[in-house]
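This part shows chain A:
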Amino acid sequence: MRGIRLALSALGLCSFSALAESILKDGAGRDWPYSATPSTVASSFLAGDEILIELVKDTKVKLVAVSSVADDHEYSNIVGLAKQVPHRIGANPESIAKIRPDVVFLASWNRPELQKTLLKLGIHTFTISEFNSLEDIQANIILMGKVLHLEEKSRQMVTWMHQQMPQRAKRNSTFITFDASGVSLGKKTILDSLMNRLGLENAVTESGWPKLSAESIALRHPDYILTSGETRDRKSVELLIKKTPGWNLLNALKTGNVLLIPNRLLNSASQFVSLAYAHLDSLLNKSILLKNKDPNLKSPNNEPLK
Partner candidate 1 sequence: MLELFNFSLNKGNPASIPNLKALNLTGLIGLNGSGKTTLLRTIAGIHKNYTGDILFNTTPLAKSLHLKAKTVAWCPSHIEIPNSYRVMDLLLLGRYPIHQGYPSQADVFASRELLSNLDALHLENKYITEISAGERQKVLVARALNQETPYLLLDEPTAHLDLKATHTMMTALKKASATKTILIAMHDLRLAWHFSEHIWLMNNWNVIAQGPTQTIMTEERLSLLYETRLEIHSRFGPQPFYK
Partner candidate 2 sequence: MSKAFGFLIFSLFLSLLFGYGTEPYWILEAVRGRLPEEALQIVLNIRAPRVASVFLSGMALSAAGVISQGIFRNTLASPSLIGVDSAAVLGGSLVIFFLPTLMFPISIPLAASIGASLVTAFVVLIQRKRFKSTGDLLLIGFGLTTLLGGLTSLVLNLSTSAPMKSQMLLHWLMGGFSNSGWPEVFYIGGAVFIASLVLFPLCSKLDALALGSDVAQTLGIDIDRLRTITVLISGLLIGSVTSAAGAVPFVGLVIPHISRLQLGPKHHPLLRRSMIHGASFLLLTDLLARTVIGPEELQVGVVTTMIGSPFFLWLLYKRDKPYA
């Protein structure tokens, strides 16, 4: 039995690597026809912007356009760096047509018309489609590296990410994400795999972004509530959670185990997810120290603990 399974997986591995070596396929399932080294590149989505800005640094490839979200402090980790990039890609394909980069990276949620229009204009597009785990992010980085003939650099980035995010021991604790829109992050999300790496289990076992009923929230008993926000918003965020039926019954709220993390880290789908890891890691350590009730302890950033 085991033998057969091994053989099958070996077969699968072989065929996969064979494909990967010979033909590059993008997330839209198309073969990648462009074999020359691109000299200009653009991206239409934030995660792509963030990856590319790092990937093409000190190389011959020039990043000529990023998405307009890259300038938004709320969501972007590259506001400063993006100022060096001359153009922005909005919803309008005309803006890309004018710049004419060699390659444009699209996300699978971009409108299909955008891709069609660009292809008609003779601009090569490469679609990135998987954003469901840390592994997906790493695979995306490698893919982009391959397209830009910067594979070595991309592998370095991935290795760096690995080093930044070591697998923590299981903490036997669960978490749940709160969002004012009423949805919670479930399995098969980047955040879920990030939290797993930090040793936490998701209290939401459904996949994706389920909108859970108040009663089922109350029954999940998470140890931590994780939500987006800056530290200064803490009061209003806690008030909002307290006002939301179901959530107001959670123990995590009463004990103050609400982990606040800026939106740009919480929703990161690039190498910046490692910053989210660091941020959460320190918050978790802090809260565990708190649990031990030692008043003289200091947090890793040397802030006095409240």
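Following the convention adopted for this analysis, a contact is a pair of C-beta atoms (placed from the backbone, for glycine too) under 8 Å apart; a residue touches a chain by one contact, two chains touch by 3 or more; residues count from 1.
Behind the choice of candidates: all candidates are chains of the complex that A comes from, given by their letters.
In this text, all values refer to a predicted model and were calculated from it rather than measured experimentally.
Checking the candidates 1 or 2 against chain A in this complex, the single touching one is 2. Chain contact summary for the complex, chain A toward candidate 2: residues 72, 74-75, 179-182, 206, 210-216, 218-219, 228-229, 233, 236-237, 239-240, 243-246, 248-249, 263.
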